[in-house]
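Before anything else, here's the structure in question.
Just one protein chain is left out here, and the rest sit where they should.
For chain A:
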Amino acid sequence: MLAFNFFGATEGGLFDINATLPLMAIQVVALTYILNSLFFKPVGNVVEKREKFVSNNIIEAKNKLSEVKKLEADLLNQLQSARSEALRIVNEAENESDKLYKEALELANNEANASKEKARLEIESQTSAARDQLSKQADDLSELIVNRLILEK
């Protein structure tokens, strides 16, 4: 009797299929709709809104980062060009001052040479004048000596 009931035929048993089946199916379908409006939709909205927010922020941050990198490269370029410009200016100034120095040196040299030459010429002319005078005096003196000698005789 029990064994018979165990696999159930008419009344009870494990495999007793009756109206429980369709009613349970209806209950599960109803539960699907209830859970959809109570659970899946609201939670999904919140989660997806957050996911969108996070991914938007990530994109924005990436954009900003690339902008920063671009600006950094820009600044680096500017710095580089400024440095080379400064180097150029310094070189130019050095050249310029070098040139000026050389010019001034040459000018001074020339001047010095000219005044040296002038002094030499003056010395020379004075020397020759002195020599002329001396030879004239010698002539005079010799004439005087000759005259005296002649007179004594």
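We take it that a contact is a pair of C-beta atoms (placed from the backbone, for glycine too) under 8 Å apart; a residue touches a chain by one contact, two chains touch by 3 or more; residues count from 1.
Methods note: contacts and distances are computed from a predicted model.
The chain that is not shown carries the UniProt protein name "ATP synthase subunit a", picked from "Protocatechuate 4,5-dioxygenase, beta chain", "ATP synthase subunit a", "Protein ImuA" or "Carbohydrate ABC transporter permease". The chain that is not drawn here is touched, among residues A:V47, A:A61, A:I89 or A:L121, by A:V47. Remark: the residues of chain A touching the chain excluded from display are 2-3, 5-8, 12-25, 27-29, 31-32, 34-36, 38-40, 42-44, 46-47, 49-50, 53.
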